[in-house]
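Missing here: one protein chain of the complex. Every other protein chain is in place.
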Amino acid sequence: QAKGSDGEGASGKFVYVYPFDITTQHYNAALPNAALLVPASNAELFIPRPAVLNWETQEWIPQLAESVDLTDKTLTIKLRSGIKWTDGNPVTSKDVKGTIYLQKLNAPQGTVGWDQIESVTADDDTTVTVQYSAAFPGVEHGALKVQVLPYARYGEWTDEAEALVAAGAIQGSPEQSALAEKIAAEDFKDAEGGFITCGAYKFKDIGETVITMEVHEGGLFADQVKFETFEIQKGDNATSVQLLLSSEVDYSTQVLGATDRQTIAGVDGLKELSTPGYDGIGLMLNQARFPEFADVDVRKAFLYVLDTEQIGEIAKGQGGYYLPKTYTGLADPHAEGLFDDVELEFYSVDHAKATSLLEGAGWKQESDGWHKPDGSLAEYTIIGVEGWTDFTLSGEQAADQLTQFGIKVAYENVPEDNPWGIWGAGDFDIAVRQWANPFVPYVYGAWQMTWFTDNGLTADAMGMGVPVDAVETATQGTVNVAELYRQSQQGTEEEQAAANKILGIVFNETLPRLPLFLNQRVSYAVEGKRVKAVDPGDYELNDIYFDNPIMVRILEGGIEPV
Amino acid sequence: MSTVDAAILKPRKQFGETFFGRVWTGLTRSPAGFAGTVLVLGIVLFSFVGPLVVNQDNPTDTTQIWTEPSSAHWLGTQYEGKDTFTILVNSGAEPIWVGTLAALMAVFVAVVFGSAAGYFRGKIDAVLLQLTDVTVTIPQFLLMLAVVAFFDDIPAWGIAFVVGSTMWAFLFRSIRAQVMSLKEREFVEAARLQDLGTARIVFREILPNMAGFIFVNFVIAVNQAIYAIVGLYVLGLMPSGTPNWGLMIHQSWSQNFYLNPVAMPFVLAPLLMIVLFTIGLVTMGRGLDQALNPRLRER
Amino acid sequence: MSDPILSVRDLSIAYRTGRKESVTAVSGIDLDLYEGQSLALVGESGCGKTTLGLGLLRLLPNLGEITSGSLTYRLKDGSRADLLQMKKEPLRRFRWNEAAMVFQGAMNAFNPVIRIFDHFADTLRDHADGKKWTKAAVEARAGELLETVRLDPDRVLQSYPHELSGGMKQRALIALAIALDPQVLVLDEPTTALDLLTQRSIVQQLHELRKKFGFTMVFITHDLGLAAELADRVATMYAGRIIETGSARDIFYDPKHPYTAGLINAVMPVKGDRPALESIPGYPPSLKAMPDGCAFNPRCAFATDACKQDRVPLSLLTERPSGMDHSVACLHHDQVRLARSATDQLASFVEGESANV
Amino acid sequence: MGTPPRTAATVVRRVWTSYAFRRVLQSVFVIWLVSTITFLLMHFMPGDPIEIMAGRLNSAGMSHDQALATAQNLVNYDPDASAWGQYLDFLKGLVTLDLGNSLTNPSKSVLEHVMEYLPWTLFSVGAGVVLAVVIGVSVGMAMAYRRGSGFDHAMTSIGSFLTGVPNYILIAAVVVLGYTVLGILPFLDMRGRITAGVEPGFDPVFLGDAAFHAILPILAFAFTATGSFMLNMKAATTEVLTEDYVTVARARGLKPGRISRGYVGRNALLPVVPQIALQMGMLVGGSIVIEQILDYPGVGQMLMSAIADRDYPVVQAAVIILATSVVIASLIVDLVLVKIDPRIKSEGQDA
Partner (left out) sequence: MSNAPLLKLSGMEQVFETKKGPVPAVGGVDLEVKPGKVLCLVGESGCGKTTTARAAAGLTKPTAGTVEFRGKNLAEMTAAERGQYRRAVQYIHQDPYAALNPTRTVFSTLSAGLKKHGIVKNRTEARAKAAELLQLVDLTPPESYLDSYPHQLSGGQRQRVNVARSLALNPDLLICDESTSMLDVSIRVSLLNTLGRLRDELDVGFLFITHDLAVAKYFAWDGEIAVMYLGKVVEHGPTPEVIGNPQHPYTKALIGAVCEPDPDLAKANRSAEQLRSAEIPSLRDLPAGCAFHPRCPAFEPGLCDAAEPPLQATPSRRKLSCHVVHRDLQRATPDATLTFDAVPGSRRPETESAL
C-alpha cells in the first residue's frame, strides 16, 4: 500500500543484516536493549532522534528537529511539522518532552548531560526547550539523541516520570524502580497498531529471519528516501558472510574476522567501508597487585617490547586495525591537531631501550628471566576473554612476545559471562582491555576509559589501581586527573581543549594503559546488485554503530537503487 | 596314592580361552574387530607418538595465513599461519586421554555401585536406583554446563570427572541387573555352598562373567565421553589451552572458517579424526562383543 | 493302503555353522508313512529328531537346509506333490492344512502378546479360501476344537498364553493343530516339560483324537515309554540316521541294533522288580567329527573292522505290510540280545505272539 | 469367585497398589528431585545476573557503577534473598506452575519464554525420532530377515557408523560438504524456523516450511537414533525369529505379512519401545550442541544463552520442562508397554 503519492523516486529495496530475535525481542521502545531493532544501526530509519551527530565536524544533523540551538543553558529544539506517527497522530513536542523526562529519570547519577537537565518544556506543538543547570559543549548530547517515543502509547509513563523528576526522584530511588519495573513488564507484542514509528520506514512484515520495512507515508524523510523497501535479514557473523557471499545483502556492520574477509573477497561489487575507530585494544597492568608497575619506566619498557603491529595483524587481520599516530590515549581523529606543538614519546619496538629502562628501574636479567628490584623473578599472567577472539589473540601474542624478551608471561582466558566483574575487582595481573572509547564522540570518553573504568580504587573494587588524584609527571608536575577529567567534559570549549591536551601528555608520559592498536571499523557493502553505490559521503568519520553514516545518507536520499 | 602323573600337574595352556585370549581373538579374528583396532591404535599412535616425531616449532607467521596444502604444510596453514598438520597431531591426545579417563571412571563407579546394589540389594540399592533415575533424567549436557560454569578453571582431569559422573548411570543399571541375575545363578549359589566367602564370590565368580560386557561397555563409554568432551569444546565452554579436536571445530564454527573453501583442511581434519576414531571404537566394540558375549559364545 | 501318504527318499539336512562350514544333522533318510499310522521317532538328544520333523514340513530355521532328497505327500485331493519343489504360496497353503506340527516347546508356541482367540482366527483366516471367518464363526469353531481337548473355550479363548498352565497350552496347541483337519500330524516331544499327570491326560486325549479323526502321526520323543504308548511303528535314530525301524513290538521286544538294545536296556521300569541297569558307554559323536562307517562303532561292543569301513545301510529283517517291516542298519544284528531279564520274559512272549501274525 | 465388595478402602488400596499409580508417583518424585538439583546448581553457580547484565551495558558505553545501577533496574533479582526462602518460593511456583518471569526479559513469564522455543526442539527431535523409528525399525527387521546377506553387512556398518559418530560431527560434516564444498545445500535459506511470510497454522504449507527449515536438526537427531534403532531392532528381530511361536506361525501357514507384522514385528518392538523414550531424552539433551552448530533457535540454544545470562528462572523452567518431558515420555512408554505386552501387568503385580 506504500505505492502511493510518495512513490515518486522510491523503488527497489535495500537489504541490511542484523542479529535480531523476534521470539524474545518486543515493541517496547522504552526498553531499548530488548526492543526489536531499536539498538540497531538502522533504528534511525524508523525511530528517529531529534538529531544525529557528524563526528568529524561535531555538528548536529537535524532529524526530527528542524533546527537545534544551544544558547547559554537553554537548548531549543524546533521540530519539523507534518511528521506523523503510524497511528496517525502528529509528532509533537509532547512526545519529545516525555521521552527526555523518562530518560532523565532512568539515567544513572553522574551521567553527563542528564544530571544537568533542570526542566523540559513543550512551548508549543513544535518547540521543546531544555533548561540546563550548567552548559558546556556536549551537554546537549543526551537530549538530542533520545529515540523519541509516541506520547499516545508511553504518555502515562512519561507523565509519571515528569512528576517524579519534579519531585526529585533519581535513578535507584524506590519510585523510579517501581516505574522501571512497570515498564519492563510490558512488551506491546499484542498492542494495537504494532510498533508505532514515525521514521521514513515502518514495519511491514516481521518474519523470523526477515523483517521488511516499507516507506511510511508521512514519516520523517519519507519523501527523500529512494528505496521502496528496506529489508533486514537476521544474521550473525556466519550468516552475514553467507549473505554477502551470495550478494543477498547490501550492507553489513558485522565485525568479520580475517578469514571471513578472505572468504568474501571475491564477491562481485564488494566494498569495504573502512573508518578509523575510536577505541582500541590495550593492556591493563594491575598496579594495586604489583607495585613495580607504578614505575613509569617499567610500563614504558613493556610497551617498547611489544610488536603491536604483529599483534594487530594476528588479532584483527589486515585492515582491521591501525596503529595510533600519538600515544596519547586518544584515537587519531580525536588527537588530531591537539598535540602538534608538544614532543611526545613514540613507542615502537625497541628491545634495547626496554632493557635499559628496566635496568634503570632496578630490574636484572638473569638466565631464568628478568628479576624485579626486590630480586624476585618477574612472572605474570595475562587474561583475555574466552570467545572474544581479538582479545584472546592479542593477549596470546603479547604474552608470547614478553616471554621471548625474558619476562615470564603466561596467557589465560576467563569466561565471557562476566569479565567486567573480574576487571573491576582487580583480580588479574595483566588484562587485555579496551582503551579510548567508541561510544562517546567526545574526547572525554577516552579519559573515562583510561582512568575511571576498571579503576574503582575502592576496597572491594580496586580495579587496576592507578592513582587519579595526584599523578607525578615530568613535564606537567603533579596533576589531578580527576579534576582535569571533569573539565574535559564540563568546561567551556577552551577549557575542554586545554584539559584534553594535558591529559594526553600525562597519558603519553605515564601510560596508565598500554595501548596496542586501534580498531579500524570495517563494514561491507555490495554495490551494483540492488544499490548503485554505498557511500558514507560527508559522514566518513561517524562510527558505524553510533550515527551510522550509511543510514544518514539513506535518509538524505544519497543512496539509490540501481 | 601313587605318584601323580606329571601331565596332571602341568596345566594345558589355553590362551584362547582366557579373558585376554578371547579379547585378542575377538580383536584379531573378526575382520571388523581387526579393522577397528587398527584404526583406534593408528589414531592413538598418531596423537601420542606423533607429537614426539613432528617438529613442535610452529610459529605464528602472518605471511603464511591460510595457505593451501603443500609439501611444507601437508594440510596447509591456518588463520595465524601455523601449520595445520602440526596442530592436528597435537589435537588428539587430550580428547583421547580425557575420554579414556572419564570412561574408566564411569565404568569403575558403575561396576562398584552396580555390583554392590545388585548383590546386597536393600537400602543402598533403592537409593542408588533412585539416583540413577534422576541422573538419567537431567540432560547430560546441562549438568556438564553447570559444573563447567561452576569451576571456572577446570583442569582436564576435572572434565573427565564431570563427564564420567554423567555417564555412569546407564551402565550402573545394566551392571546391577546383570549382578542380580548372576547372583541367582546356580554357580554362585554353588560357591556359597562351598563357603567361599563374599569377596571371592563377587570378584572371582560374578565379575569375571561380566568382564566381556564391562570391557565392551568401556569401549562404548570412551566413545560417549569423547562425544561429550568434544561437545563441550565445540560449545566453547572449555579453556582453549591445549590444542584439540573440539577446539578446532569450535574455531571453525565460531570464526566461520567452515564457510571458506581454503580453510577446508583445517575444518575437515578434526571432523574426520573423530569420525575415524569413533568408528574404530565402535567396530572394535563389535568385535569384542562377538568374542566376549557369553550369549553368543555359548551357542 | 498301498499308497503311502508321505514318502521320504534320501533326505539330508545340514546346518550352516560358519562361512563355508556346515554340519549334516540328518542324512539319507528313507521313510514311507501310511494313512492312519503312528510312527515314533526315538533316539538320544541331538540325534536329529527335531531336525527331521521340521524337515518334513520344510520348516527348517534360516541356517538349516535340505541338501538332498525328496518329500512326497499325497494331498487331500488325492494328487501327489513333492514338497521340495513347492513354491512359496502353495507351500504356505499346504502347511497346517495338509500337515500340522505340535512343537517341542509348546510353552512358547503361542505369540505372547495376542490372545488364544487370535491364534485361531489367524490360522482360520489365512486358510480361508474365500470363506469369511467372522468373530462368531471363529469362536464357534475354536470352541468346538477346544472342547475336544477338554478345555473351557470361554476362558481359554480370552486368555493370553501366559495365563494358561503348560498343560493347557499344550492342549490348546493340539486343538489348534487339528483346526484345519490335517492328514498328517507331527508331534515333537509334545509332553516333555509337563507333569506326569498332565502328560498322562494329554496322551489319553491324543488316543481319543486319533480314534476320532484317524490322522497319521509322526511322534518324536526320547521317552521310550511314550513311544510305546502312542506308536504302532518305531524308528530309532542315531547321529542323524535311522538305524532301525519296525513295529513297536519289534523294537521293544526284539531290538536288533546294539544301540536300540542299549537304549532299552537303560530304561528304568517303574513297575516290577528293580533290574540292574547298564548304560551305553561313551557319548554320541559330534556332528563335526563323524566316525567312518557305522556311526555307533566307537561305542559298540560288537564292532569289527568292517563296521569302521563303510556306512551300513538298513537291511530288511522281517517283511510286514504297510511299511511296518523290521529293518536294521547293523552288521552284527544277529548277536544283539536284550540284557535285562524282566524283558526277556516279555520278549519270549512276543516271539510266540509274532508267530501268530 | 465373586467380586469383593467395593468399599472406599479397597478402592484406595487398589489405586495405591496399581502399577500406573506407583509409576506416576515415582515420576513426580524424580521431577521434584531434578528440580531441586537444578535449583541448587543454579544457585551455587558463580556469577550474578545483575553483574552480567551490567557487564553488557558496560560494554555498551556506561561506566561500571552506572551500568550496575541500570542493571539493578532491568533485572528483577534480589541477590540477598535467602536461598531457603527462594527455594520455598520456587517450590510453590512449581506446584502452581508459576515459575516467575525471566530476569532479563521481565515482560514474559518463563513458561511463555520457554514455550517460544520448546515446541521447535520437540518438533525437530520428534520428527527425527519418528523418522528414525520408521527407518530403523523397517531396515532393522529387513536386516534380521536377511541375516548374513550383503544388505545386512552393509546396513550393520551404516548402523554402527551412525550410532558411533557424534551426531553433531556428522551434521557439521554435512553442512561443510553440502554447503561449502559442493554448494548443493541451501543452508542459507534454511536459517531459522520458518520462512518469512508463512503463517503459522496446522496446514501443509506451514508444516512443510517448518520441516524444510528443520531438515538439518531433524537429520542430526535422526542420525544417531536411526543407527541405534536399526541395530536394536535387528537384534530383537533376530531373537524373535528364533522363537518357537514364529516357527509355529510359519508351520500354521500364516501369510508372510501377518507373521512379520503380528508375530515378529510386534514382539521385536517390545524391547525397542523403551529405547524411544531413552533416545528422546538423550536427543533433547544433545540439542544444545546441535542447535548451536546449526544455529537453530530451539530450547538448546535458549538454554545456552540463559545460562550465560544467569537467567535462573528460565534455566530452571527449561530444565524442569525438559526433565518432565523425558519422565513423561518414559512414563508413557511404560504404560504403553503394559498395554501392548500383556505379560508385564502380571509381572508388575507379582514382583
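For reference, chains read A, B, C and D in written order, and residue numbers begin at 1 within each chain.
Everything that follows uses one rule, which is that contacts are C-beta pairs under 8 Å (C-beta built on N, C-alpha and C of every residue); 3 or more make two chains touch, one makes a residue touch a chain.
Fair warning: this is a prediction, and the values are worked out from it, not measured in the lab.
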{"item": "Among C:Ile280, C:Cys300, C:Leu314 or C:Leu331, residue touching the chain not depicted", "value": "C:Ile280"}
{"item": "Among C:Ile66, C:Met101, C:Ala248 or C:Ala295, residue touching the chain not depicted", "value": "C:Ala248"}
{"item": "Sole residue of C:Ala136, C:Met268 or C:Ala289 that reaches the chain not shown, by the stated touch rule", "value": "C:Met268"}
{"item": "Given C:Met86, C:Val203 or C:Leu317, the one touching the chain that is not displayed", "value": "C:Val203"}
{"item": "Hidden partner interface residues of subunit B, rising order", "value": "1, 4-5, 7-9, 11-12, 14, 17, 19, 185-197, 200, 204-205, 208-209, 211, 294, 297-298"}
{"item": "Subunit C residues touching the omitted chain (full complex)", "value": "44-45, 150, 165, 167, 195-201, 203-204, 207, 222-229, 231, 248-249, 252, 262-264, 266-272, 274, 277-280, 283, 343, 346, 349-350"}
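Criterion: only the chains that are shown with their structure count from here on.
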{"item": "Length of the line joining the C-alpha centres of subunit B and subunit C, rounded to whole Å", "value": "53"}
{"item": "Inter-centroid spacing, subunit D versus subunit B (mean Cα positions, whole Å)", "value": "25"}
{"item": "Multi-partner residues of subunit B (each touching 2 or more other chains)", "value": "149, 152, 253, 259-260"}
{"item": "Interface hub residues of subunit C, defined as touching at least two other chains", "value": "none"}
{"item": "Each pair of chains that touches, named by its two labels", "value": "A-B, A-D, B-D, C-D"}
{"item": "Subunit D - residues contacting subunit B, complex", "value": "26, 29-31, 33-34, 37-38, 41-42, 44-47, 160-161, 163-166, 168-170, 172-173, 175-176, 179-181, 281-282, 284-286, 288-289, 292-293, 303-304, 307, 319, 322-323, 326-327"}
{"item": "Touch list for subunit A against partner subunit D, complex", "value": "21, 23-24, 26, 28, 31, 33-34, 106, 108-111, 171-172, 176-177, 180-181, 184-187, 205, 207-212, 234-236, 238-239, 242-243, 246, 248, 416-421, 424, 437-440, 445, 448, 452-454, 456, 461"}
{"item": "Residues of subunit C defined as touching subunit D within the complex", "value": "54, 57, 59, 61-62, 88, 92-97, 100-101, 103-105, 108-114, 118, 122-123, 126-127, 160, 162-163, 173, 176"}
